[in-house]
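Quick notes on the structure that follows.
Below is a slice of the complex: some chains, not all, each in place.
Chains here go by letter, A and B, matching the order in which they are written, and residues are numbered from 1 within each.
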Amino acid sequence: MRVSVVGARGYVGGELVRLVLGHPELELVQATSRSCAGRPLGAVHPNLHHHSGVRFTAPEQLEPADAVLAAVPAGELAGVHQRLTSAARVVVDLSPDSRDPRTAPEPGYTLGMPELNRAALSGATRISVPGCMATAAVLALRPLVSAGLVDGEALVDARTGSSGAGTAPTTATHHPERQNALRVYRAAGHRHADEIARICGVRTRMTVTAVPLVRGVQAVVHARPPRPVSRAEVWDAYRACYAEEPFIRLVARRAGPHRLPDPQFLTGSNFADLGFDVDEDGARIVSVAALDNLMKGAAGGAVQSLNAASGIAERAGLEFPGLHAG
Amino acid sequence: MTVCPECQGQVSLPDTAMAAEIVVCEDCSSELEVVAVDPPVLALAPEVEEDWGE
């Protein structure tokens, strides 16, 4: 399958390019950037130095391909959408634009989250990948909702690394300000809360903290069950949803330093780790999801969705398990 | 077959299981200690408290 990446200078775009180049069934046609047209990929993404002969091309030069993966900033999809749909039959969008009816350039985008709607994805030609925090929160919360374990609202406490902000330097991401930050930048309210609520069918309140990491999202979901629950019941809820999922791992060790999902082990990987604990009185479930925001939360999720849509083995090109001491 | 004390999943003990041996629940990955063999009883490894910021 011949694939182009639009927005390839960005962090998500760089991962898309890396994944396509390493994918057994995909072939990279073009990688676009307005500001770096003509330059080698390695000039921007040093990990891709000498990795491919492809150079950045201007988005205006987009040529026909089988699929286009688009990772432009929020608000920019409308401006390029016509070009994407002309170039390829399948469009996978990673921006928030296609996820919101108010900004979607056309209706009919399918949610790119195989764990939720694998069937609908099969054969889809317009795929919209959810955001990284929404992915983490939804993965953690949905099994609880499905099992009837959430009474009233859920609280989503999301923690995020700096790469979630993209490549544009600002004072907020200036290293001396960010390196040791524990920045509660959204204490109350967050647009992702609505997205999560919509997908999971339960009201959520959200708080977001920027933490001293480059990659990684961790969502800690606090939920009150309608009656006291045991750990075994929560295990059942998770297994009911994810027993067969290729990219979900249940992690809830009772000993050792690494007990619950920690994004440090998922850098570069498409896995999402899920785990939980329950208060002694059974009155609160604390559910934890970890993933790499640029992978399962963006580029990896997109390729997984493209695999699912195109009848390619879902794990193809996405086997990297992450590192210990990475 | 014995029941996992963590997740209530079914754990199959090898015939040769001995007391103090560690078995792993396939369902939840818990490491379980065989505390008795006849009948088989499994226990969670003891939780070790870690403490920061006392």
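The rule is simple: a contact is a pair of C-beta atoms (placed from the backbone, for glycine too) under 8 Å apart; a residue touches a chain by one contact, two chains touch by 3 or more.
The structure presented is a predicted model; accordingly, all values stated were derived computationally and were not measured.
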Whole-assembly formula, with each chain kind represented once in the display: A x4, B x2
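Simple rule for what comes next: only the chains that are shown with their structure count from here on.
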Chain A and chain B: spacing of chain centres that average the CA atoms, whole Å: 34
Partner chain A, residues of chain B touching it in the complex: 6-9, 27-31, 44-48, 50
Residue numbers on chain A that touch chain B, as the complex places them: 231-232, 235-236, 239, 250-255, 257
